[in-house]
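Apart from one protein chain that is not included, each protein chain of the complex appears where it belongs.
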Amino acid sequence: MKQFISIKDVTDVDALVEEAFSVRLNPYLNKHLGNNKTLGLIFLNPSLRTRLSTQKAAINLGMNVMVMNLDKEGWALELEDGSVMNGSGVEHIKDASAVMGQYCDIIGIRCFPLLKDRKQDYSEQLLTQLIRYCKVPVISLESATLHPLQSFADLIMIKDKWKEIRKPKVVLSWAPHIKALPQAVPNSFAQWMCRSDVDFVITHPPELELAEQFTTGARICYDQNEAVADADFVYVKNWSAYQDYGKIIHPDKDWFLTPERLKISNQAKIMHCLPVRRNLELSDALIDGPDSLILQQADNRLWAAQTVLKKILENI
Amino acid sequence: MKQFISIKDVTDVDALVEEAFSVRLNPYLNKHLGNNKTLGLIFLNPSLRTRLSTQKAAINLGMNVMVMNLDKEGWALELEDGSVMNGSGVEHIKDASAVMGQYCDIIGIRCFPLLKDRKQDYSEQLLTQLIRYCKVPVISLESATLHPLQSFADLIMIKDKWKEIRKPKVVLSWAPHIKALPQAVPNSFAQWMCRSDVDFVITHPPELELAEQFTTGARICYDQNEAVADADFVYVKNWSAYQDYGKIIHPDKDWFLTPERLKISNQAKIMHCLPVRRNLELSDALIDGPDSLILQQADNRLWAAQTVLKKILENI
Partner (left out) sequence: MKQFISIKDVTDVDALVEEAFSVRLNPYLNKHLGNNKTLGLIFLNPSLRTRLSTQKAAINLGMNVMVMNLDKEGWALELEDGSVMNGSGVEHIKDASAVMGQYCDIIGIRCFPLLKDRKQDYSEQLLTQLIRYCKVPVISLESATLHPLQSFADLIMIKDKWKEIRKPKVVLSWAPHIKALPQAVPNSFAQWMCRSDVDFVITHPPELELAEQFTTGARICYDQNEAVADADFVYVKNWSAYQDYGKIIHPDKDWFLTPERLKISNQAKIMHCLPVRRNLELSDALIDGPDSLILQQADNRLWAAQTVLKKILENI
């Protein structure tokens, strides 16, 4: 594997999941792989699961890890090419990237969208420039539009739980929130589900259509009840509008799921990427209930990260 | 040892001190113990000694360490059970705890009190929830009400210096300050001294009575001169009021200790947990004088932490 920015960097999705299972079974087997190899973990935004699981994954592989909150510990970044840097940017992303690439064998970066300018966010300007200038393999720790380590962990979770021959019905169900959240998790989940052997449905209010480039192949349904009927997995997640970019939508009908409302499902397993605002996005009863996979999902973040790092290390 | 939250987690205090002496004598002897074990150090407040000494202790035992300033690098925490999270809290402590427990073998946490609501602080809500949900051993790096790693280091210090057969007279002496400081260090020191073979006296202005649950067994004395007379060790420390909770007290008489005022002691050794506001809490002359144990105390923080980690690792 040369980088891990989206599912497009994965040749064989099923084989990658299988590899994750064997990594999980024997986490310290490949400790030699990371010998004298350094992972730089660069954060421009908060992170709990990604920060700790990726660090731990690298340690399990014998790598050195350098963690840096680039926004707080480094210099303010300039992104525009050719600009006269007489504003707030102190260092150009191309210079910071080239330098980090000299000290690191692999770079992971978290760079959220600003949710102001869709074209800007969806151009993945920062990530793209990092890849171009650092010249080492880059792993997305959640970019403006995608969160592939999360989606990979989610797929591991589904494959781990689903043992029937028929395809599972997997529903991505929009949930309410009070802040404008990125579309990265739903975009990425859609992208991975559309490449997997599942019956995939996305349900949300009409104003919350996701970018088509990520949802092609998915069934879109504006009626949550219809969507969750007979569902085997329900992935609950809020996102802000893609059309009216970054807008917080308060839909007419209630999109908040409860055990009561999931009775029409096939005793669906409940998924969420965390952090979750309890009783706003999802009820305590569902999060803590017997069908919740939420904590196991977080655990799988470790195996997703370790599998990706292993594949990249094998290719360096 | 299953956790290290207070002295109640210690079965044999004397044996633990003895173990600390042998750890100090041979710091790298147990480097195998931490193999493939990860310590998560979670800070919600500033820390110098605790941050560095616990990290170093873990390294000496061959552990991996992941340090995280949860308040700045992660998500704002919600503590209330069952609340609708439509306020500032982004992630519930129970979810953050469960997740961190999946990536770490031991978790250390620093969570100071807010000093606004005594009942809230003394309930140790955050620490208690972490312990309940993370499911791995937890070490307090100073909680709302206690700082056991400090007190253990303090006891190591006293045992190291005191070679006479009679019990030493150990005095905890309140000192002035301009900020409202927690009661964690004096509470904890009292708790440890009351379990140790010393003659223990606490001296402070009447308004500064500590919580009885921690001082049972101690002699309380409102006259500083009487208290320090014949003292062998004087532990100087400020705290804000427990009764009129969090209030900064400016007592009538002067509680600031100087070499002059300690002439009535038995050439008492001077202790302080640091950081110290020089010439406000304690005079330069005492901090830097020949009877000061203050820097050695800080050094013992390392051996206290390493001994605690060792005992927990042996029990995992």
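What to note about this one:
Residue numbering begins at 1 within each chain, and the chains themselves are lettered A and B in the order written.
By definition in this document, a contact is a pair of C-beta atoms (placed from the backbone, for glycine too) under 8 Å apart; a residue touches a chain by one contact, two chains touch by 3 or more.
Not measured: the values here are computed from a predicted model.
Here one chain is not drawn; of A:100, A:126, A:141 or A:158, the residue touching it is A:100.
The chain that is not drawn here is touched, among residues A:14, A:73 or A:314, by A:73. Check B:3, B:38, B:53 or B:129 against the missing chain and you find that the one touching it is B:53.
Touching the chain that is not shown, out of A:15, A:29, A:85 or A:264: A:85 (per the contact rule at the top).
Where chain B meets the chain that is not shown, the touching residues are 28, 43, 46-49, 51-53, 55-56, 59-60, 69, 72, 178, 274-280, 284, 287, 294-295, 298-299, 302.
Mapped onto chain A, the interface with the missing chain covers residues 36, 38, 40, 64, 66, 68, 70, 72-75, 78, 82-86, 89-92, 95-96, 98-100, 102-104.
Quick note on the criterion: only the chains that are shown with their structure count from here on.
Look at where the CA atoms of chain A average out and do the same for chain B: the two points lie 39 Å apart.
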